[in-house]
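One structure, pasted below without further comment.
Selected chains only, in their assembly positions.
Each chain gets a letter, A and B, in the order it is written, and its residues are counted from 1.
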Amino acid sequence: MDKMMDLWLASGIYNLQAGQLVMLVVGLGLLYLAIVKKFEPLLLVPIGFGGILANIPEAGLAFSAVENALHFAQPEVLDALSAALGISSSDPEVILKAYNTSNASTHAAVSLAAMDGGYSNGMLYNFYNVSIASGAAPLIIFMGVGAMTDFGPLLANPKTLFLGAAAQFGIFATVLGAVGLSTLGIMDFSIQDAAAIGIIGGADGPTAIYVASILSPHLLGAIAVAAYSYMALVPLIQPPIMRALTTEAERKITMVQLRQISKTEKILFPIMLLLLVALLLPDAAPLLGMFCFGNLLRECSVVDRLSDTAQNALINIVTIFLGLSVGSKLSADKFLDLTTLGILVLGIIAFCIGTAMGVLMAKLLNKIEGGNSINPLIGSAGVSAVPMAARVSNKLGLEANPQNFLLMHAMGPNVAGVIGSAVAAGVMIKFVG
Amino acid sequence: MESLISQGLSLMVFGMGFVFVFLTLLVGMTTLMSKLVVKFEPVAVAVPKKLKPRVTKTIDSNNDELVAVISAAVHKYRS
């Protein structure tokens, strides 16, 4: 009967902690939103499922070999870890603290000691290291997004880039909000944390994950979940703000049809953007470099098989592992925290401010030009959230005037928002990275 | 060491400033580039994008199947 007891003592139900139960429910909730409500399912299905896996008691799928060794706390293994760390205590918490503050070579030694003790990295921990900690997955997804992006509407009306710029104000205002909360003692965010939280306002998943993985990996789970959830909520969040800031007359403005763009312009644009990044902001080079590379594969029309793969097999494969890896950051000990609540609140504020600033910038452009060439409804598309935000602009345009098709016009600021938030990401990595 | 708030403030000012400078330059360069392209390459504008030839063998054999099936279908029905 010992064995029966062993099984029971090692079972999930016996070891289930309250936090894990909560996170299992959160994971199920994300699956519900993704599958039933169709909230960004391509990411939220893997994230939600990864979150459930990460919170299976005793399985340790989201933990490193060292964390797993500390969890099971066999005396001889703890001694080996202490020895590798050069400390005398064999209290798991002391060891963990010493481990977290030790340098890279000690890290490697402690990790090998844990493996000698028979523990191994969890599956999700490995996925996270290979896909996100290496920086590779968000960049590869950005390449795929580039290969799916048509810069035609932007090229036909370049001044919509200003709308994409203005909408990034949400990012920086949120940074200020986060440091404000810290200064008031309500939260405890470093400037790096604040910057990573702000990027939620960029409404761009891979950018948010990339920045968070560099500046603030411990907040990555909450930031990614917030970013994708709010992107899915665009059709609910944006319309009230857009209506509040525009008059009926403004919403009825029809825009002139976009000119046709030549192949040459479409090929030259990503190269030009890359060179501008190279000359002005090298820290944005990985993100925008891969984005431009993907777009060039698409437009140059001599490597269609590479473009196809970047848009399909490759981005799908990476999305699966990126999502599961983000889910690994939803383990109860890392996610259930007042901080997460702060991130969710700040993130939605960032979104709202970004939306508002895009609309206001469109009105300002009309003022400056002294005309009515821009329907301010397309300003909100400057936050990115491609193509959802552009569809929202189109929908509100049609409500005001059933002949007013804004979709293609809104695609300009929409893709401009992707560039804008990647630039903002580069600035933040430069200053606080 | 600056206070957290002043760090946040300067990040906002310089961040937004830089984003605008960057995108303004991009507007300028894009406009210039488009003008040059339209000037030197007036003909190449606006052919409606034609169907891309598929690169993979997979699809080729698909097409073979397609033609076979269609021929069969048409043969059957035209008589």
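Everything below uses one rule, namely that a residue touches a chain if its C-beta (ideal position, glycine included) is under 8 Å from a C-beta of that chain, and two chains touch if they have at least 3 such contacts.
The shown structure was predicted, so the numbers you read here are calculated from the model rather than taken from an experiment.
Just one chain of each kind is rendered; the file's full complex, by chain label, has copy numbers A x3, B x3.
In the analysis below, only the chains that are shown with their structure count from here on.
Only residues 154-155, 158-159, 161-162, 164-165, 168-169, 171-173, 175-176, 178-180, 182-183, 190-191, 194-195, 260-265, 268-269, 272-273, 276, 280-281, 301, 304-305, 308, 416, 419-420, 423-424, 427-428, 431-432 of subunit A touch subunit B when the two sit together in their complex. Chain contact summary for the complex, subunit B toward subunit A: residues 3-5, 7-9, 11-12, 14-16, 18-20, 22-27, 29-31, 33-34, 37-38, 41, 44-46, 52, 55-56.
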